[in-house]
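Here the complex is missing one protein chain, while the rest keep their positions.
So that you can tell them apart, the chains are marked A, B and C in the order they are listed, and the count of residues begins at 1 in each.
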Amino acid sequence: MRDAEFFRRWMTAAAAVVEREADRLTELDSPIGDADHGSNLLRGFTAVRAALGAEPPGTPGAVLVLAGRTLISTVGGASGPLYGTLLRRTGKELGEAAEVSDEELRKALYAGVGAVAQLGGAAPGDKTMLDALVAGVAALSTSYRASADAAENGARATVPMLARKGRASYLGERSIGHQDPGATSAALLLGALADVADTADAA
Amino acid sequence: MRDAEFFRRWMTAAAAVVEREADRLTELDSPIGDADHGSNLLRGFTAVRAALGAEPPGTPGAVLVLAGRTLISTVGGASGPLYGTLLRRTGKELGEAAEVSDEELRKALYAGVGAVAQLGGAAPGDKTMLDALVAGVAALSTSYRASADAAENGARATVPMLARKGRASYLGERSIGHQDPGATSAALLLGALADVADTADAA
Amino acid sequence: MRMLINSPETVVADALRGMAAAHPDLDVDVERRVVVRRDARAGGRVGLVSGGGSGHEPLHAGFVGHGMLSAACPGEVFTSPVPDQVLRAAAAVDSGQGVLFVVKNYTGDVLNFEMAAELAEEDGLPVESVLVNDDVAVTDSLYTAGRRGTGATLFVEKIAGAAAEEGAPLDRVAELARRVNAASRSFGVALSACTTPAKGSPTFDLPDGELELGVGIHGEPGRERRAMMPAREIAEVAVGAVLAELGEVAPADGPVLALVNGMGATPLLELYGFHAEVARVLAERGVPVARTLVGNYVTSLDMAGCSVTLCRADEELLRLWDAPVRTAALRWGC
Partner (left out) sequence: MRMLINSPETVVADALRGMAAAHPDLDVDVERRVVVRRDARAGGRVGLVSGGGSGHEPLHAGFVGHGMLSAACPGEVFTSPVPDQVLRAAAAVDSGQGVLFVVKNYTGDVLNFEMAAELAEEDGLPVESVLVNDDVAVTDSLYTAGRRGTGATLFVEKIAGAAAEEGAPLDRVAELARRVNAASRSFGVALSACTTPAKGSPTFDLPDGELELGVGIHGEPGRERRAMMPAREIAEVAVGAVLAELGEVAPADGPVLALVNGMGATPLLELYGFHAEVARVLAERGVPVARTLVGNYVTSLDMAGCSVTLCRADEELLRLWDAPVRTAALRWGC
């Protein structure tokens, strides 16, 4: 079972990896976007860390809802509402339980990814964060590590894709050959989850 | 004695050398000026050539007066009125004679250079066209070639000078180490005169 | 990095402090990033709120004032504002007549304004939204995020603002805004990339002697890279692309409003020269020009380049265009 502390650690790990990778995310957002994805997420997850630190919520659901709300209120851009919705919806699915099972989290994340698809109108293959999220959530039934690896593969698989959603779609054929920044950050998020789970399970 | 044809040849030769050297003059006008001296003179002497070709004046004086007026009406900047005044005043000094002696031309040029000094308020050593003109006119009593060489030396001597007139003076100490574009073009003008005299005297 | 800034993190807040200092008739909330005209609620008018990423100045904050926007919410550079900002702006300008959101069609802007609209409705504040999508370089299809909102935003904000100033009700202001958008098309060209403060280097590599056709206003590359062309040919491509789509959709064949817009770093000297060619192409194609605006209005930081926006305008739109406006960046008649 995973308690609120586990989810706080996930968000803290996510903030750390976003901080480490912010420049690369912005770099990826340059040829096919507007060069702000890294600084957007950095701003957002820095705020998430602060919000969770200020008044640590007591349940897994509350942690993710607060994180999602904070992203919505601080990121802006496309990724703010999308990642905010992902976490908020996932958190809402987890309800008010003090601890949740891995299976409950899998289902909740599945719903969260569905909410992202609905909000943004994208589908896998459109070269967005969904390519990493959908692949990652599908592999969650195997393990958190398998999910992270699948998300990473999903992100890499966006390279040859022609973008159909988000800014990259403006480029038409010229969007081909570049990895999607949002798919890349989505893989980082699921990677942070796997790291936190590894540490918890090793203890 | 020098007739109107000699003076037309001088102006044509001046136009040719300005055309050849325009980029260098503009280049010299970059570090200590505003990067237009070459294009200014190119515009002016192209117009001079056209004006002299359209209705060739019959006397040496009239050739230089027309050339000077044309420069004033087409160049602008500092060099337009200054070179225009040089040629116009020199031409006026030559009067209406159909032919003039080298001595008459020397005196007329001396007056022309004086008019430039008066109009611009500069003196030799201020890092302007006067450094070449004054040196060149002083050596005219020897020969046209000596005059051209002296002007060339006068232009080179502007390199270590601190500018006190024109745009280069805005730079203060930073004007040191660059050759003055106007002094350079003045040496070209007197060089063109020497070339035309050499050809005439060889014939 | 050749920037006149304190730090990449503070550019937006610093600019807002500067706006506050320069424009006493604006109420600038630097902390919360909302720029409101001081008399926004005085007239009992419909509120007009827009916003988007920063870096397009004077759009939008430079268009807040009499006869145009009631408020603007600037996001981070090239990043849509967050819903909280938009909601705050709506609340600040609402005088019971409702609020119109003018939203440029970018996923981020659309999502954040949508969320703000939902929150506003929850608060009992009637909101309508108008999407601006005028950029013909992007095909409006299932396979893209749809045409981008660019230069037409100025036309929409000016004309809807004039209607609101006159006291038109919300549905009427919204209808006019949609009409202006439907009658407008744009095309943009980049001669250089731009540099965002956060990244500190150009958003894309453009070798000397090449240009990008069909760019948006966020430093993204265009649809096509070509060898450098003279202004006269660029005007032919841009005006041609705009007229091709304007012909299809515009309601009338009336005269046009023309915006010849600089991307930020193109000197006005060049922009006027470019406009000469735009005017020539329009004349050759028999398109009468009723009003012209030449300048840097919808920019992309320090990008060199330009865009052309045309709007087919009937008598009513022209009258509202000519109505008095008093903002930092657009001003006439008062």
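In this section, a residue touches a chain if its C-beta (ideal position, glycine included) is under 8 Å from a C-beta of that chain, and two chains touch if they have at least 3 such contacts.
Remember, predicted model here, so these are calculated numbers, not experimental data.
Chemist: Touch partners of the unshown chain, restricted to the chains that are shown, please.
Modeler: If we consider the entire complex, the absent chain touches B, C.
Chemist: Hey, which of C:K199, C:H275 or C:R312 is the one touching the hidden chain?
Modeler: C:H275
Chemist: For chain B, which residues touch the unseen chain?
Modeler: 26-27, 30-36, 38-40, 43, 72-82, 119-120, 162, 164-167, 169-172, 174
Chemist: Determine and list the chain C residues touching the chain excluded from the picture.
Modeler: 1-7, 10-12, 14-23, 54-55, 57-58, 62, 77, 191-192, 206, 208-209, 211, 228, 230-232, 234, 260, 264-277, 279, 289, 292-294, 296, 299, 301-302, 304-306, 326, 331-334
Everything that follows uses one rule, which is that only the chains that are shown with their structure count from here on.
Chemist: Classify the chain contact graph as line, ring, star, complete or other.
Modeler: other
Chemist: Let me check something: if the centre of a chain is the mean of its CA atoms, which chain is farthest from chain C?
Modeler: The most remote chain is B.
Chemist: Measuring from the mean C-alpha position of chain A to the mean C-alpha position of chain C, what distance in angstrom results?
Modeler: The answer is 31 Å.
Chemist: If you average the CA atoms of chain B and of chain C, how many Å lie between those two points?
Modeler: A distance of 53 Å separates the two centres.
Chemist: Using mean C-alpha positions as chain centres, tell me how far chain A is from chain B in Å, no decimals.
Modeler: One centre to the other, that is 73 Å.
Chemist: Of all residues in chain C, which are in touch with two or more distinct other chains?
Modeler: Residues of chain C never touch two or more of the other chains.
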